[in-house]
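Here you go, one structure.
Every protein chain but one is kept in place in this view of the complex.
Should a chain be cited, it is by its letter among A, B and C, assigned in written order, with residues numbered from 1 in that chain.
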Amino acid sequence: MTPSLLYAFAGVALCGIGLFGFLRLQHLLRKLMAFNLIGSGVFLVMVGLAQRNGQPDPVPQALVLTGIVVAIAATALAVVLIRRYYHLSGQTTLAEPAAKSARPKARSVNREGAPE
Amino acid sequence: MSRFLGITVLAAVCLVFAGALMITVWQIAGTQAPVDLPGLLADNLEASGVEHPITAVLLNFRSYDTLLEIGVLVIAGIAGISMANTASLEDPELRTSDSLLYALQRWFVPLMLVLAGYLLWAGSDRPGGAFQAGAVLAASGVMMRLGGIPMEFLRPGVLLRLGLALGFSVFLLVAVVSAMAGDAFLAYPDAFTKPLILIIETVLTFSIAMVLLALFVSAPVNGAEEPEEGESG
Amino acid sequence: MTLWLMAGLLFTPLAWAVLTLMVDFRKGRLVTWLGMAVQVLVSLGLWAAVASDGGFLYLLGGWQAPLGIELRVDGLAVTFVLLTALVAAACGWHASIYLDPGKPWHRYFWPLFWFLWAGLNAVWLGGDLFNLYVGLELISLAAVGLVALGGQADALRAAIRYLMAALLGSLAYLLGVALIYGQFGTLSLAGVTELMNSGDAQSGQTFPLVLMLLGLALKTALFPMHGWLPPAHGIAKSPVSALLSALVVKASFYIAARLWLDLGGELGGFALAQLIGVLGSLAIIWGSWLAFRQTKLKQVVAYSSVAQIGYLFLLFPLTWGVTEAISLQAQQGITLQVISHALAKAAMFLAAGNLIMSVGSNRVDALAGVSRFLPFSLFSFGLAGVSLMGLPPTGGFAAKWLLLQASLASGQWWWLAVLLAGGLLSAAYVFRVYRASFIESTDTDQFYHPSRSLEVIPMILALMSLGLGLVAEPVLSVMSLPFEGGGQ
Partner (left out) sequence: MTEWLLDGLLVLALLTTAVAVLASRNLFRAVVMFIAFGLLMALAWVRLQAPDIALAEAAIGAGLTGVLLLDAARHLGYNRGRAGDGDDQGGASG
């Protein structure tokens, strides 16, 4: 057991906690934070496990740097989508509005053929 | 009642998942990796053109990853500005008259610009590099923007798009020129490795900052008018 | 020569993504046409080169595998590269006419389209586990961006749901990669396989493989994790739906299949293989049933994708613990299924888009009477449906025939029932659309006529899917080309 391994186990716990939150929480921003927690957990497992001998390993460290940038790209895009969605619908969860299906939707079908 | 049951089942699933993961990590930790990649890396560091191993991995050994990763950033930026609400740039709400923010901005922004420059410069032989520098640069931009500086170039126009694509295009250009020079895609010619990496890092810093800033700005700001394409839902 | 082709293949989509970002939709359309021509030619050239000389490894940056990233250019990879080139070019062509140039956000369609294409090629060729992760993220974010492009609240809801599912799937995959790296110290798939088969390394762990397969199955929308797919594919613009259903979901499946074929023999087990097969079967039945029940045309096609994806997962039981010959037969069957579904589903979505455009509604029952006005698109839709049903001589039939033989030869006769039921159910939902369109109604005779080229494209794709059964032999011979592995 080395300190690195301790962090790998912390990463495991973070993955578990984050997964619970991701699946349980409805609010989209909270879901997004849970996603970032899982991501941090995965990164900790990646580096901690590879460095279990106590020697630093630059390769997983570089991978984690890449991973962090990908994660911020995804997070930032998600934030934009969520804010736009809120702007249009006033909702912060993915739940379908209940009374919606009853309304006729003919107006919204346009030239793009995209039925909403 | 059923909600309670749902939470219990979910918690059980997550526990089982974490437990299985824990056991796997423990078992793997007891073994020795058959390939000594750090050793191999140290042996080849000389040929990579930079002294810092992580920069060597990111911009030479695994540069294809980095190229695609910048692509991911650019995609996020494009998708972000595709739903930008330009009116929000004028939003009066943005111009905070917060004196704390003003002071922060006054002192922090120049400091952060210096820090970004240092990080970029340090990247070749010490911790630091394009990503950290870009992030710091973006953060100073965010701060300026929160302070109400309009920053015209962030409007979804040709300048913004140029800024988004600049780092990526330079990187790509280097990649394809090196392929045409006879070696493989992204294989820098030996004599130019270090300057090429430095150039790529510099433009990447700028581009990363632009993308992150664009994504921050393009979020529709509250208090703007009703959505112009008509309401839905 | 192959080096030039490779450089072109990697460079073109990324470069065109940047180029089209700089111009507006109309100019972007012209630029894209040129790029599509280049890309199709390069893909064809590479396919021909591999077909004649065999596969090779391409060292990116000139660094060898554990240190650098290697691309695995073998028969299967170039088959998919070519398929992507054909389908993406067709969808791009369709989109260039179909999308309204007046909408300001459509200028961003082209860069996203090209990034998507680049990501797909990166995945088909990728031989590095982490690089595949980046490729997957490239595809996912571009696809989400395309779904959300100019969308209203419903489209955004679908896009966010899609994004969340895709991100969770990627993280599960990445966690598996982290464990694999921890154990073997290398990220090269070929390297891990070699270490595993050499025997002197300690036996591998099953959990990382399960994690990666789980994440990829979520991204491929395997039952019961398919909930995100129908809203996203149903609500996107038709060319986008076609791209997503035909190619994007195949990317994650492709990685799962490669992992399984390389590592599954050692790390997998009978129970795991059968479980995945059962989930695939449930997807076929449940997806077809839901497709039959949908009231909106594009939802029918989207649920049909859920069902057709189910077939792909029969690969897992049919290649585990069987002889080489049976395994190869199953692999060929699945490859044909991927190709024929890609062609047929792209045709179906594009035709559905034309139908919706001409009747001005997305409901199935609004199609009443359309058979008199728009036989061409309706015909393409039907032809594609014939391939989905698996009637001879379509590619769908050849695929299912191979799968049937593989199940019989491996003694797993229970998949026969699934194959049969799936065919019948898909006939049911295709005929339901047909029946609706042949109802003579007097109250609607105001149909908008889409331009001729919009109608030609799905027809070409449908005919290709139809003809695939006839040319299956040469296609399969390239796909199963032994991997040379001898460097360049």
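Following the convention adopted for this analysis, a residue touches a chain if its C-beta (ideal position, glycine included) is under 8 Å from a C-beta of that chain, and two chains touch if they have at least 3 such contacts.
This is a predicted model, so every value here is computed, not measured.
Engineer: Since one chain is left out of the picture, which of the remaining chains does it touch in the full complex?
Structural biologist: Counting the whole assembly, the omitted chain is in touch with A, B.
Engineer: Which listed residue, B:Ile54, B:Ile81 or B:Ala179, touches the chain dropped from view?
Structural biologist: Within the whole complex, the residue contacting the unshown chain is B:Ile54.
Engineer: Give me the subunit B residues in contact with the hidden chain, please.
Structural biologist: These residues of subunit B touch the chain that is not shown: 3, 54, 119, 127-129, 131-132, 135-136, 138-139, 142, 212, 215-216, 219, 221-223.
Engineer: For subunit A, which residues touch the unseen chain?
Structural biologist: Here the touching residues of subunit A are 3-4, 6-7, 9-10, 13-14, 17-18, 20-21, 24-27, 29-30, 32-34, 36-37, 40, 43-44, 47-48, 51, 56, 61, 64-65, 68-69, 72, 75-76, 79, 82-83, 86, 90-93.
By definition in this document, only the chains that are shown with their structure count from here on.
Engineer: Taking each chain's centre as the mean position of its Cα atoms, how many Å separate subunit A from subunit B?
Structural biologist: Centres of subunit A and subunit B (C-alpha means) sit 16 Å apart.
Engineer: Determine the centre-to-centre distance between subunit B and subunit C, using the mean Cα coordinates as centres, and give it in whole Å.
Structural biologist: It comes to 29 Å between the two C-alpha centres.
Engineer: Could you give the separation in Å between the centres of subunit A and subunit C, each centre being the mean of its C-alpha atoms?
Structural biologist: 24
Engineer: Which positions in subunit C are in touch with at least two other chains?
Structural biologist: Answer for subunit C, listing residues that touch two or more other chains: 130, 134, 137, 141, 144-145, 148, 152-154, 175, 179, 182, 185.
Engineer: Which parts of subunit B, given as residue numbers and ranges, touch two or more other chains?
Structural biologist: 21, 25, 28-29, 33, 37, 41, 62, 65, 69, 72, 75-76, 79, 83, 232-233
Engineer: Taking the touch rule as given, give the residues of subunit A at its contact with subunit C in the complex, in rising order.
Structural biologist: Per the stated touch rule, the residues are 15, 22, 28, 31, 35, 38-39, 42, 45-46, 49-50, 52, 59-60, 63, 66-67, 70, 73-74, 77-78, 81-82, 84-85, 88-89, 91, 94, 96, 106, 108-109, 111-116.
Engineer: For subunit C, which residues count as touching subunit B in their complex?
Structural biologist: 3, 6-7, 10-11, 14-15, 17-18, 21-22, 58-63, 66-69, 105, 108, 111-112, 115, 118-119, 122, 130-131, 134-135, 137-138, 141-142, 144-145, 148-150, 152-154, 175, 179, 182-186, 191, 195, 200-202, 205, 207-208
Engineer: Would you tell me which residues of subunit B are touching subunit A in their complex?
Structural biologist: Touch residues, subunit B against subunit A: 7, 10-11, 14-15, 17-18, 21-22, 25, 28-29, 33, 37-38, 41, 53-54, 56-58, 62, 65-66, 69, 72-73, 75-76, 79-80, 83, 85, 131, 135, 208, 211-212, 215-216, 218-220, 222, 224, 227, 231-233.
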